[in-house]
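Here it is: the structure, laid out below.
Right after this comes subunit A.
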Amino acid sequence: MDIADYDVVVLGSGLAGLMSTYVIASAGYKVAVISKVFPTRSHSAAAEGGIAAYIPGNSDPNDNPDYMTYDTVKGGDYLVDQDAAELLSNESGNIVMLLESWGALFNRQPDGRVAVRYFGGQTYPRTRFIGDKTGMGLLHTLFERVSGLDKVDFYNEWFALDFVTDSNRIVGVLALQMKDMEPVFFRSKAVVVATGGMGMLYRHTTNSYINTGDGYAMALRAGAAIKDPEFVQFHPTALYPSDVLISEAARGEGAILRNAKGERFMTRYAPKKLDLAPRDIVSRAIFTEVKEGRGFPGGYVVLDLTHLGEEYIKERLALAVEAAKSFAGIDAITEPIPVRPAQHYYMGGIDVDITGRNPDIVGLFAAGEAACVSVHGANRLGSNSLLETLVFGRETGKHVVEFLKNAQEPQSQYQNETEKLLDDAYRFVKSESGVHFGEIVNKLRDVMWDYVGVFRDEGGLKNALSEINELRDMAGKMYVTDKSKVYNTEFFNALELRNMLDLALVITTSALERKESRGAHYRTDYPERDDDHWLKHTIAYLRGNTVEVTYKPVRMTRWKPEPRVY
Partner candidate 1 sequence: MSVQTYEVIFRIRRYSPEKGSYWQEYKLTVDRFTQFTEALRRIKTEQDPSLAYRASCHMAVCGSCGMKINGEPRLACKTLVSGIINKYGSNVITIEPMDYFPVIKDLIVDWEDFYTRMFKVKPRLYPAKEVLEGKGEHRLKPEDQRRLWKFAQCIWCGLCVSVCPVIREDPEFLGPAAHAKGYRFLTDPRDTITDERFKILSDSAWRCTYCYHCFSVCPRDIEPVTAIKKTRALTKYVKEPTNVTFNGVKHSEAIAGSIKTTGKIMESLVYLQTYGLSRSLKDLIFIAKAGRGGSLISSILEEKPVKNVSEIKKLFEG
Partner candidate 2 sequence: MKIAYYPGCATHGFAKDIDVATKKVAETLGIELVEIPDWNCCGGGFLDEYDEVTHVALNLRNLSQVEKMRMDKFATPCSVCLHSHRLAVNKYKEDRDIRERVNKKIEGTSIKYEGKATAEHIVWVLLRDVGLEKIKAHVKRPLTGLKVATYYGCQILRPEQIMGFEPAYNPHSLSDLVSATGATPVTFNEMINCCGFPLMGSNPNMGLKLAYNILNGAKKNGADLLVHTCSLCHLQFDPLHYRIKEEFKVEWTLPGIYILQLLALAFGYQPDEIGLSKLAIQVLMEKGII
C-alpha cells in the first residue's frame, strides 16, 4: 500500500475544513485535504440565509457581542458552553471581514459597506448575506483562496475509511481513491475532522446526499466520544418531497400552514404565535396533523401564500417562489406550497473544546457540524452555523499549528492495522450473497424518522434500538453486487451505511437516556426541561456494539438558565 506523508490530514472540504487548512498551510505545514466530493460540492454550499456577525461600526448602535452571546445561549436552551459562545460572538465581525477581503460578494448598503438583516432569535439584526446563497458564496471564496496555496494537496473524490491510531494517538488516515479504489495510507501527526452533518440518517432531510456522518463514526470507532448526540434539529418547512428548505421568512411575511382539510391547524398548537411559533413546536404540530390523518397523501401539509397577492409575494418571497417552481413545479402565487418537517442540522458531534481538540485521542481535532464545541447547545440559532464553521475552523487550525510544534513524527508503517481496516471494508465486495445496502439504508432512515425524530418516547426509542441492532446484524451480511474497481459507488454507499449505523445507535441510546425535553430533544413522556438533573452534556462512546453514556457539566460564565420564552 502506498504511503503519503503529511503533517495534517483534513477530512472534508467544506467551510470548516478549508478554514483550518488555510491556517495550517499558511503556517508552513503540509496538509492533505481528503473529500468525498470536489470542494465546491460540499454541503456548506447549501446554506441560504446568512452568517451572523457583530461588526464594530457596522452594526446596530445598541448592539454588542454580549447580546449576541446571550441570544445564542438562550436559543440553545442553556446547553451551550458559554465560553464557546463568547468566542463565537467576539470573532464574528473579524471573520466576516476576512472573507470579504478575499472577495466574498456580500450584499451591500448604498455606501458600499456590508449589508445586514434580521434573523430569528436575534435581539438586533446581525445576519450578513450573499444573495440567497450565502453558503455557496463563502465556500467558493474560501476554496478559491485555499486552492492557491502551495502546501495543500487536494484529494477530491477520495473516501476516508478510518483513522489509524497508536495507543490513543493519531498516526494517520486510510483512504481510497473512488475512481479506482486505490488505497493510500496518509501518515500524519494530526487529523482535523470536518466531514459535516448526518442528515441521511433520516428519511426526510434538507441535507445533501453525501451527509452520512462518516466523521462521527470514524471518531467513535477510534475511541473518541460524541457529545450531545441526541440533539437533532428539524426544520418545519421543507419542500415536499425534495426537502429543499423553504426559509422561515415565508411565515414571517404572513404565509399560513394548512392541513388537507384546509384548516389553519396552528391555532390548536400555538394559539398566540400561530405559524410563527418556534421551529420545534411547528415541526411537532405538522407531524401530529399528518400522523392523525389530516395531512395530504404522501405525508405533508401546505404553506399557503396565495392570500398575500402576487406583487407582495414576488417582492418579499422571491426565493420561496423560485424553489417551489424549480423543485416541485408549483406556482406559489396561485397554489399552496407542499411542506413537511425535515432533519436540518446536527447539534451533536465529536467532543471537542474551544480549541477544537478532542480529549480522548491525541492529535484528533474536529470543526464545524462534525464537531460539538457546544456553541449551539440543544438548538441552533439561524445564521450561526456558517459562523461556527469559519470561527472554529480557524481556531482549530491555530491550535493544530500549536500542537504540531511539539508533535512527534509517526515512524511505523502500521501495515497490519491498515491491512486489517482494508480487509474489513473489502469483505462487502468479496461476499457473493446477502442483502444490498439499499434495503438496509431505507429501513434505517424510516426507523430514525419514525422513532428518533421530532417526537420521542421510551417505547419508540427502545423499539428503534432493537431495529437498529437488527439492521447492524443485517449489515454484517451486506454484499456489494458491483465487483468493479472503477468508481464503485455501491461499495462506498455500503461503507457510508456502516458509518450511519454506528451513529444511529449512539443517537438513539443517548436519546433514551435523556429523560427531559430540551431544545430539539422532545420526549412526550418527559415534556419539561429539567435543569436539576439534566443541565449537562451527554458524552457517548461506542464500545463494540454497546454505547457507554457519561455526562459532563455545561460551562457557564455569565448567563444563568431562565425559562425559554419568546
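As a working rule, a residue touches a chain if its C-beta (ideal position, glycine included) is under 8 Å from a C-beta of that chain, and two chains touch if they have at least 3 such contacts; residues count from 1.
Regarding selection, all candidates are chains of the complex that A comes from, given by their letters.
It should be emphasised that the depicted structure is a prediction, and the values quoted were computed from it without experimental measurement.
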Subunit A: touching candidate in this complex (1 or 2): 1
Contact set on subunit A toward candidate 1 in their complex: 37-38, 40-43, 45-46, 97, 100-103, 105-113, 130-131, 133, 135-137, 140-141, 144-145, 147-148, 179, 208-210, 240-245, 296-298, 302, 323, 326-329, 335-336, 338, 436-439, 441-442, 480-482, 484, 486-490, 493
